[in-house]
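The other protein chains are all here in position, but one chain of the complex has been omitted.
Each chain carries a letter (A, B and C) given by its place in the written order, and its residues are counted from 1.
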Amino acid sequence: MILPISRCLLQIFVLTTLECQESAALTLFSTGLGLAPLNLAAGPEHAEFLEPFLSGEGSPLASLVFSEPGGVANALERGGKGFQTTARREGDEWVINGEKMWATNCAGWDFRGCELACVVYRDITTPLEERQDPKDKVMIILVTRGDLDRNGEGAFEVVRHVATPGHTSVSGPHVRYTNVRVPAKNVLCLPGKGAEVVFGAFDGSAVLVGATGVGLMRAAFDAAIAFAKRDDRGGVVPLLERQAFADLLSGVKMQTEAAMALTWKAAHAMENGPGEYDARRELALGAKVFGSEAAVKACMDVINAVGITAYELDQPFSDLLNTAVVLPIFDGGNVGIRRRHLQQLMLSPTYDAWAATYGPSQE
Amino acid sequence: MILPISRCLLQIFVLTTLECQESAALTLFSTGLGLAPLNLAAGPEHAEFLEPFLSGEGSPLASLVFSEPGGVANALERGGKGFQTTARREGDEWVINGEKMWATNCAGWDFRGCELACVVYRDITTPLEERQDPKDKVMIILVTRGDLDRNGEGAFEVVRHVATPGHTSVSGPHVRYTNVRVPAKNVLCLPGKGAEVVFGAFDGSAVLVGATGVGLMRAAFDAAIAFAKRDDRGGVVPLLERQAFADLLSGVKMQTEAAMALTWKAAHAMENGPGEYDARRELALGAKVFGSEAAVKACMDVINAVGITAYELDQPFSDLLNTAVVLPIFDGGNVGIRRRHLQQLMLSPTYDAWAATYGPSQE
Amino acid sequence: MILPISRCLLQIFVLTTLECQESAALTLFSTGLGLAPLNLAAGPEHAEFLEPFLSGEGSPLASLVFSEPGGVANALERGGKGFQTTARREGDEWVINGEKMWATNCAGWDFRGCELACVVYRDITTPLEERQDPKDKVMIILVTRGDLDRNGEGAFEVVRHVATPGHTSVSGPHVRYTNVRVPAKNVLCLPGKGAEVVFGAFDGSAVLVGATGVGLMRAAFDAAIAFAKRDDRGGVVPLLERQAFADLLSGVKMQTEAAMALTWKAAHAMENGPGEYDARRELALGAKVFGSEAAVKACMDVINAVGITAYELDQPFSDLLNTAVVLPIFDGGNVGIRRRHLQQLMLSPTYDAWAATYGPSQE
Partner (left out) sequence: MILPISRCLLQIFVLTTLECQESAALTLFSTGLGLAPLNLAAGPEHAEFLEPFLSGEGSPLASLVFSEPGGVANALERGGKGFQTTARREGDEWVINGEKMWATNCAGWDFRGCELACVVYRDITTPLEERQDPKDKVMIILVTRGDLDRNGEGAFEVVRHVATPGHTSVSGPHVRYTNVRVPAKNVLCLPGKGAEVVFGAFDGSAVLVGATGVGLMRAAFDAAIAFAKRDDRGGVVPLLERQAFADLLSGVKMQTEAAMALTWKAAHAMENGPGEYDARRELALGAKVFGSEAAVKACMDVINAVGITAYELDQPFSDLLNTAVVLPIFDGGNVGIRRRHLQQLMLSPTYDAWAATYGPSQE
């Protein structure tokens, strides 16, 4: 069920990014990410949670509540600390405590909670056994706005809004859960399943981040070439006649085309194959890492080409840069998370490098 | 007619490259390039020239005889020198004089000429007029092995074989034409048409160079990951467990995937659109520049990952590098020719940046 | 006289940059740049203009008023438009008209003018002759606060403050001169000398921009390594134990060391040689281009290493990036101006590549 959604989002995302409405795009995108775990793991018993999103009424927000103030990149390694947001089973309820951060939409439109949060946490009902990894304790529970309201004042709090250099209309604040009680029926993933589902959700979002990078690069290129055709910096020809300028632009263009082709292939392969899931997942991760890093470089190249005019806030360029800067570090930072996943894929004994293109190899 | 051929070649090329048979691949590829001008410009009257290649007998070679010892990157600019290989119309014949170099296959299997050479030259029958560009004098003539034989000893000579660090089984020698007389019916392109056709031929080959880059990157990646899984440099884990090694490899992998996706898209767009020819051509040029530069970088990244073992000639890595090094500089050097074409495309008043993806823009 | 000043500034600059007081540093630096033309061209008759800066009283600001709203990178090429700020000699006065932009300090502390402005303009007293370049008309005149006050309301206006993503406490607004009359004795450079002096002033500032880059890189490194030693993202070891993180940091470190060594060598060579001026100038330009581009890359590398935490405005990283971004594009943009100067140096028939290291070559 995930991929039709991601396909829609892809279109919306590229379009909106094109108009530099990155924050609107990210808000939409994050609702998609917030629903992704349901696409991967929900059974008929979870149908009620999707209702607000299918009713066509209101503007419900969903959120995948994953990251924490101290970071989680290494939290699930053997010996790691695991998630610091925990829950304990008490009777027919789970009692959630802990702090989260960077989860877009998690506080909803009014900072009192979104319609549906997929909260990722560590089960502390029983202690971690020696033979277990921290990831064996990862669970996902669905926390609705109704649940938060029922828990009353102080159960869910926004600790602070996080000021950032870009995406300034998006909200992913530092929040705190204090003894939030949620019915056991809200559990989406039991221990042993939660980590897989949350990473699966991020596999889907990886493609969308690649698409965001493409959108930003496209906006940067379009703005720069328009400038280069009308501006001459006092000389006898438009700037685009200068090789040094043109080579920066054509470099951005071909990086954009490469990232776009890779993102499309990844989106197509995730839905249609060929290859096992891991081979297709490698493309998705590649689209995220390649597209995000290319976007930052493209923004800088364009700034260097345009020159000092690009430093004006009236121009789109510094906004584009500050918007792009987050792509390599959010939605699973490239260095700490996404490249680690790529490494794990390559280390797998069943790694089949080109299967997402040619199908499983015969050997 | 060009694109089915290029599609076949694409498959052959990727396959053969995969087996590190780059020289065989390049020989095949260059026959395709040698025939490309016919695909673009031949009429029924040129059918006889294709016969050897359709007969299924022998191993005929074709060659696009374009480059010259002093280079041609700037020869066609206003005021430039034009091609140094010239021909003069005398009665029913053209008399060709001059030197060429780097034209793969041009000397055939025995250094006495290939079955079919598309020779690009400057018409000196009448002098260049002031209002003309050097490109207004560019012609293409078909010179067969039979023509060369008929001209006798000394008319076509191999001045020297050019020793190169890679592609050592390919022949693109420095050759000289001395008063080679060819019937006027062999003319493929009259002045005013030759430049367009030769650049059109290179647009097609651009995609194939992108594919070559992909093939080399794939070979480099496959060799490096095999090494990384079996070798530990004396340590407790395979090299691939080391982040520094893995990040070089995953970087190569995603560059390869991006170049492959871009090359495929370019090949598809050249045949199927959407967009005007120039928009599709931009993708082809991008595949050449991006793929060729990525291939060199990939070879170096892999060498740096593998370490000193990669410096052994017994290993494939230095061969791959020396094979890849030529990709950015042959078939129209990126700096002097390909990026200049990209600049010209961008400068066009009808430039439509994203038409090869979304179709012509409405504005 | 220029270089002792630049040496002092170098120290001040590096120190202040280290404390992230980039705006204070830039204000100081720009006063040095504003005085630099006097160091290069002033005679005894200009002594009065320096007095406010030697008196030790007040906080006088100087400014080199050079850039213009439409840019000047190509304005001095043959056929170019020349400076759009002009002046005409009328009796014992020059009458200045035109708009300037990006000249730090030019509007002084109160937006009514700084103590001393070296205004670069085009002499329109007589028309440009065919045999002349636009640069043959470039002049520099000293405009004091007293001159502006005497010209009365409306003669010097701040058209707008330019909002920028970094250096937010620095002022380099868009200003307009309307019939500003200045005594002829204020002329610092007559036509034929102005361009050389203004570029000479920017040669000196090039080294200081290199130093700024070093300061920013140092600040970025220090902040990142402190983070990497205290943070573990939930894992069992500090982040610095991860190769992927450490390699980004050691890369930044060595780039910083290289930029610092180059900047020092350039500063030393500018004062002490060996080599002709052009050879030493090449080092200064190199320090600017290399140091500025390395600084931007270092900020991004550090952001990628730190991850999402770097996107908080509370952290220094996005400020550092937005401060660094201007280095390649101000003080003579690298693409449009600085690299063009490097190209001109290389093209000179007397180019002597290694003279600033080994002294003039013997050949």
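Here is the rule we go by: a residue touches a chain if its C-beta (ideal position, glycine included) is under 8 Å from a C-beta of that chain, and two chains touch if they have at least 3 such contacts.
The model shown is predicted, which means the values in this text are computed figures rather than measured ones.
Undergrad: Check the whole complex and report which displayed chains the hidden chain contacts.
TA: Per the touch rule above, the missing chain touches A, B, C.
Undergrad: Of B:82, B:194, B:251 or B:286, which sits in contact with the chain we cannot see?
TA: Considering all chains, including the one not shown, the answer is B:82.
Undergrad: Which of B:29, B:245 or B:290 sits in contact with the chain that's absent?
TA: Among B:29, B:245 or B:290, only B:245 touches the chain that is not shown.
Undergrad: Based on the whole complex, identify which of C:25, C:283 or C:326 touches the chain you can't see.
TA: That would be C:283, which touches the missing chain.
Undergrad: From the list C:89, C:181, C:297 or C:339, which touches the chain that is not on show?
TA: Of these options, the touching residue for the absent chain is C:339.
Undergrad: Even though one chain is hidden, which residues of chain B still touch it in the full complex?
TA: Its contact residues with the unshown chain are 67-68, 70-84, 102, 162-166, 231-236, 239, 242, 244-245, 248, 293, 296, 300, 303-314, 318, 321-322, 325-326, 328-330, 333-336, 339-340.
Undergrad: For chain C, which residues reach the chain that was dropped from this view?
TA: Given the touch definition above, chain C has residues 218, 221-222, 225, 238, 240-241, 243, 246-247, 249-250, 253-255, 257-262, 264-265, 282-283, 286, 289-290, 339-340, 342-343, 346-347, 351, 353-354, 357 touching the missing chain.
Undergrad: List every residue of chain A that touches the chain not included in the displayed model.
TA: Looking at chain A, the ones touching the missing chain are residues 242-244, 247.
Basically, only the chains that are shown with their structure count from here on.
Undergrad: Calculate how many whole Å lie between the centre of chain A and the centre of chain C, each centre taken as the average of the chain's C-alpha atoms.
TA: The computed centroid separation for chain A versus chain C comes out at 40 Å.
Undergrad: Tell me, which residues of chain A touch at least two other chains?
TA: Residues 339-340 of chain A each touch two or more of the other chains.
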